[in-house]
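The complex appears here minus one protein chain, its other protein chains still in place.
And then chain A:
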Amino acid sequence: MTVFPSFIFQMISPTVFFVGVVVALSASLLGVFVVGRRMALISDALSHVALPGLAAGLLLGFDPFLGALAVLFFSVLIISSIERQGILSFETLVGIFFTAALAIGLLIIPEEHLLESLFGDIAKIGYLEILETALLGFLILFFIVFFFREFSKITFSSDLAWGEGLNVNRLNLAFLLLLALSVAMGIKIIGALLMGALIILPASAAKNAAGSLKGLTLLSIIFGLISVFVGLFLAGAFQLPPGPMVVMVSAAIFGLSLFVRKA
């Protein structure tokens, strides 16, 4: 017991463990489809869109998580509806929303909270956060499991999905909303800036190593869980911010995956 200081155990308390598992599971499962569809930068950008919501919460004294959630949700709805007019591409619109949101966020966010919003602060997780994570996590996991085949078909080929009569537009919107939810959920634990990374990295590493969709999904989950656990542990051991540590571990796994590449 003397080898590790006590805060390490605080870091990996049951509360943190639970929140970490739910965030890792949601992020790595969504990542399978994000990486497959080459939407990687979109999940990254979405994580920045959350900032003004966080800032508003901090300024006006309501739960920043709810602020982030609301801003993400409406951004996705607005982006989708403008996209349907067919003039600007989805990527362009996300780019516009992302930079504008980042600018607004940086302007209004109280300076002492800036780092926390960008990189998360797991030490501040309380019962409310656990409840929020549990609810959102259940919702996200339920939808992914329930629509796994539909999302897989669309990711593999939207032509094929159309041909079978799937409502590709509606499923795409649902997927983006799930992505937005998972970004909002991850903000507390690893921060807005790095949540996008937790969606992309485990799935990318898994894609390097997997020879099947089943393998890709399972490996992505495993890599996501390892990233969160090892990252939190190292953050505790060296008293470093947890968000960047989680992402560093994830990036290291990605680096290793390059060596087992199944071209």
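Rule of thumb we're sticking to: a residue touches a chain if its C-beta (ideal position, glycine included) is under 8 Å from a C-beta of that chain, and two chains touch if they have at least 3 such contacts; residues count from 1.
Here is the rule we go by: contacts and distances are computed from a predicted model.
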Identity of the absent chain, which is to be given by its UniProt protein name, from "Pyruvate dehydrogenase E1 component subunit alpha", "4Fe-4S ferredoxin", "Tryptophan synthase beta chain" or "ABC transporter domain-containing protein": "ABC transporter domain-containing protein"
Residue, one of A:Thr155, A:Ser182, A:Ser227 or A:Ser250, that touches the chain absent here: A:Thr155
Full-complex contact with the absent chain, from A:Val19, A:Val76, A:Ile109 or A:Ala210: A:Ala210
What is the set of chain A residues that contact the non-displayed chain in the whole complex? 36-38, 148-149, 152-153, 155-160, 163-164, 207, 210-216, 262
